[in-house]
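Excluded from the complex is one protein chain; the other protein chains are retained at their positions.
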């Protein structure tokens, strides 16, 4: 292993990564370059650079990656209708590979030997950061302070901060851990650690509790092109702007909360509460449009692979041959997923009302119960006889297999 | 083929099956035995027997199959979290095999040569009825009048009814076709045939439109045992009574509407609106409890098979070796899915608030971000290095495969 | 339906399709254009055109499609390692879509309203021909004489032939039905209809019985590029020439016989014997090279989809959105499947002896049991602890779920 002389650290500006910055400098006797990604987490980016430098960084990158995030990570994942364990829209998981990619790029530009992150040793994020790094540049080392240092409690951290003149925010400790970006906000820990406890009224950030939402439903339309949303109410938006707009609408109408116990990649179960207002609307509208435009067998095959795709993203295998190959299949399936969906938003509900498409596979003539000239009902008889032939055989297994085959067919 | 002397007809008492009864008698010159199944469709069963006999049946069976329906068909299917094309809870599909099973039993008791149903030649139900019959008694023939007769329009039917003295209900023609049972109500046809049209305000039967639901949320608890619900708010119910109670609660709070374009087994797309109030609550609570009690790999494997299981049920392969074998796997997966889920019902929302189980796999010590003594964070490093090893190889493909091969392998 | 004025018939020059040619002309009172595809079946193409014209065709196409067949159909399928029901290399199935594609093209050029084929109503080929036609030009009708005509026995056919002055070959009736092309020869029917009967010594066409093969093994090398074979023993070949060369080698050494009972798409089981000499070598060498160059997770995902892919091809869904999307994934997985495999051929055995690749993922340093500096064995401990964590939980389900969580972790 090479001596580490320079490290690129994923830096949020908060207490923990400030401590990490100092700790790495001291412990590894090396330079630290910080990278702060704006993924739409809604926190202040102003002053981050100064803060990093004043805490000891030799250089501080602050990167607006919102468009890349939504266009190249969120949208491809939504093309796949990815849901982890049937419910989680993967808001945290999808952000990690992009952050790692940028850190690797900066490490290569800066000639660093390692990258570092503030994820703990019990969670998924450490795995996601490090798998992405290994995939993109296997020569880069990773420093994971939470797995290395001796600071075992909050008190240890506070003491370290004080000793190293790091500002400690005065705000009261939040009762949970939060991760946020343009796609979602997650809540973990604290009172949520007992899975029987309902989240309290404070456990909301971007979504209005349904009970406090407007009494009037709002109907919107979303236009899709090849599986990606491109317009809301006939107004075109860039990817990040579109997701932001959907977040605003979903948040206003109480849409997109999930409360679940999920399985981490590192082996234990954890409980999380997620807010994904825009993503929830997007997922509902996208699947609805697929109903109109996607071939049945294509859909059933794809559906059987959603759990696998979601697992790949959740575990951190975004940059992997299997995710890329599966994405090729998914993207192929989306070529005709173009059209418009009307959705009603109302107090937590997101209800598709209608859908249309230039590539609709729906034929009213075929579906109607009324008389038609397209479909000969008599065809159904031959169809049923043949799709059921094997079932008839089952009851005759003993007969056909027995010696008197002659008798068996009447 | 044997001469048909007696037929068992699935009889609802409505206009269509009354016409069919007459038509079969006349056309096949045979006796007709009717079978009317009470699956909780909420229609009047009184008087059905008399009506069948007076329309020409030689015998009329009226069977209360609600408990068998929920216990042996609905619950096993919900153990599998079955969802067709991501949304449809299969309320019609799951009822057909049971009706067929009873018809076959009666046909065998009565010495009939055929069974008959009123499903059209364009839908899924004909397939479901006939596959079940083929699987249970391949010697029984099926008469499918809609595929055989010359009555091509509603006017033809009315004329046939008049000529044969069959009562025509005076009620105005409904703008859609309805199917109902204890699990759900479906709406198809009419104004819904244009998938861009939103369903009108009349397109509701058992569910209160969210806008008209109580302003107060209601919290309930559901107890499960080995994957099946057994109690609501600590009160035990029989399967059918439990589902009825959940329907009442869900209906009151506007829960369980689905509006979608789906793919029929016979090859075309159709648009349906479904009400599954109790089933929607049940599905949400069941999956939520699984989060706590089911092993991760078990869940991911099972999730990848849900589309296949749902397809089997939707297509009519309930009585098939593949469904039965898959059910064996599902049931095995449910042995420890025992516990309680708290759910909040509010204007269309069904939100799990908390869950507990005597077989919980959740360990707060493992999940917490606080210090613990169970899990050594350092283990994560070895874990990540090995689960990522193959990704490092990828970047080194050319290196490993490159000059080494030439140097050492020839 | 439009009046049929011109039909394109898949014409082999044999008795059956000659009868069909006449029958269509007479029965439909229309013109018949024949299309004979050379897919390497090894039959005489000379004189086919004259024969077709003299039997009544208005025009006769004879098409050499060998290169297209191997390059665009056989090779893509072998990239997927397709095996139907674990054994059948799909030699007949893969030829049908290409024949249909050419028939559709000719029908469009010639302004025909229908295509026709000589496949019976009990087999898979009718489905494959007609699905391809429906996919490529849904307005074209298909005439399937075997499902339509009154000629129910061999005697009926002979009589029809005599009445219509069609030459009847004097050769003795073969005891089975044969289909052949560059990829394979199949035997069905006759003595093979009893699945307990072993195929007799005459049931060989291109493969030497192992007992009569050379006593000396032969070692060959095959070079692959992105999943496709390009050279044998360092000599480059075109796709069709390469497959022909492998057929020669495999046939000489008795390689590539399969004898199996398989499941047809139309619902019954049938027994077939297949000769696929070159394809068997190709499949073995291809999979062997993948062992060296393909990522583990990519391979496991792909392997789980082989049965589905093979089913698509077998059933006749070559031209379908699901096959094309899955192919996109497969092709992506093959980008680095480049290298060389040494194979020993000997009396029915096809044994990979060694493999190398510029994109090898095999690292001797990683795999060796000897000391190394790449892999820290201590990492395995953390890995095992985390991949097994969930299993430990299982034994503690009752404890963790019980009231005294505190006690449960030692």
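A, B and C label the chains in the order they appear, each numbered from 1.
Everything below uses one rule, namely that a residue touches a chain if its C-beta (ideal position, glycine included) is under 8 Å from a C-beta of that chain, and two chains touch if they have at least 3 such contacts.
Model, not experiment: these values are computed from the prediction.
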item	value
Contact set of the excluded chain (shown chains only)	A, B, C
Touching residue (missing chain; options C:5, C:29, C:64 or C:193)	C:193
Residue of B:4, B:45, B:241 or B:329 in touch with the missing chain, whole complex considered	B:329
Residue among C:51, C:66, C:184 or C:356 that touches the chain left out of view	C:356
Sole residue of C:160, C:237 or C:319 that reaches the chain not shown, by the stated touch rule	C:319
Absent-chain interface as seen on subunit B, which is shown	194, 196-197, 263, 266-269, 294-295, 297-298, 301-302, 308, 317, 320-322, 324-326, 328-333, 386-390, 393, 405, 408-410
Positions on subunit A contacted by the hidden chain, ascending	293, 295-297, 336, 339, 354, 356-364, 366, 375-376, 378-383, 385-387, 389-390, 393-394, 396-398, 400-402, 405, 408-409
Positions on subunit C where the hidden chain makes contact	81, 85-87, 120-123, 126-127, 130-131, 134-138, 144, 146-147, 152-153, 177, 188-189, 193-199, 210-211, 217, 257, 259-264, 266-271, 287-288, 291-292, 296, 299-300, 303-305, 307-308, 311, 315, 317, 319-321, 342, 344, 346-349, 351-356, 360-364, 366-371, 375, 377-381, 383-384, 387-388, 391-392, 394-396, 410
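By our rule, only the chains that are shown with their structure count from here on.
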item	value
Contact graph of the chains (line, ring, star, complete, other)	complete
Centre-to-centre distance between subunit B and subunit A (centres being mean Cα positions), rounded to whole Å	29
CA centroid of subunit B to CA centroid of subunit C, Å	38
Chain centre separation in whole Å, for subunit C relative to subunit A (CA means)	39
Two or more partner chains touched - positions in subunit A	263, 266-269, 308, 317, 320-321, 387-388
